[in-house]
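Just one protein chain is left out here, and the rest sit where they should.
Here is chain A:
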Amino acid sequence: MIAGVIAVVLLLAIAAYACGGGTDYGAGFWDLTAGGAERGKRPRRLIDHAMEPVWEVNNVWLVFVLVIMWTGFPVLFQQVFTTMWLPLALAAVGIVLRGAGFALRKPVRRLAGRRLYGAVFAVSSLLTPFFLGAAAGGVASGRVTATTTASTDAWANPTSLLFGLLAIAATATLGAVFLAADARRFAEPDLDRYFRRRALAALVAVAVLAVVTLFVTHGDAPHVWHGLTHGTGLFFVIVAVLATLATAWLLTRPSGAWSRVTAVGVVASAVIAWGMAQRPYLVPTSLTVAQGAGAHTTLRWLALVTLVAVVLVIPAVALLYRLDTHGELEGLTDADLRR
């Protein structure tokens, strides 16, 4: 019972990271594709300005995911990190480069330096979600087992590749939707149009990839396929489809407050649908939630930790997002740093 609750917490934390971290990697994706220094100058400045105050918080969700995983389901953690060694190691390197590239680009003045750090930031924003998605695909297709060791075929398989690509497309959608709304907030209607067009394209890519994934999982990850087409899993798939349609409709008009909600709905319900489809397994069909769960006492404490986190962290994060979306947060300018 308590193990099930913690499994749901883990799933929700993954969904939160997919949405928070996803927005951030998505911004990196559009930074990468913004074109040359001249053409991409304005989108890039918007990306800098919009992501600056919130990207670190977006990425802390990942730490939550890891902590819940190794405390609540130590065996799962051990198996995932042993089997999916290479994609996870590369994702870790990607996270360093992404954060460092973004943080260092801002204070650098020379164009060459900005280009270098910007490229580092953008390329790793593409690779990190891919490798994290590939690792998730390895779990979904049951390739993470106690006996498997790190090897390429553990993650270079159809499900992993598709999960990786889906991760990229989903982050690109989120990034573009959020940036479009930011552009409107900063009174830049043409950038709003610019990012809405890209959000729509990315959303189409998500839809196509999702359909392909459904076909591929039929053979490659039968348990997940069955879960996605029946019961709770199916319910969340339908929610995801409806959210996709709503997002597409909202993207055809100037950004308001709602496109962000529906875009988050797409990604979150897709992640939840995947988790629900895996029931009762942590890794289909070799490790159930009950088998993988840690000590009973620990799980109860973990529930308490989660509860405190909800009480303590959610208001703080809400305050940050509120201040940010109301334009109260702004980096120091050169003038502020001179006497």
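FYI, a residue touches a chain if its C-beta (ideal position, glycine included) is under 8 Å from a C-beta of that chain, and two chains touch if they have at least 3 such contacts; residues count from 1.
In the analysis below, contacts and distances are computed from a predicted model.
Missing from the rendering is one chain, named in UniProt as "Cytochrome ubiquinol oxidase subunit I" (options: "Nitrile hydratase subunit beta", "Carbon starvation protein CstA", "Cytochrome ubiquinol oxidase subunit I" or "4Fe-4S ferredoxin").
If you put the hidden chain back, the residue from A:49, A:193 or A:226 that touches it is A:49.
On the side of chain A, the interface with the absent chain consists of residues 41-42, 45-46, 48-49, 52-54, 56-57, 59-60, 62-64, 66-68, 70-72, 74-75, 77-82, 85-86, 88-89, 91-93, 95-100, 102-104, 106-111, 117, 149-150, 186-188, 191, 294-295, 297-299, 301-302, 305-306, 308-309, 312-313, 316-317, 319-320, 323-324, 327-339, using the contact rule stated above.
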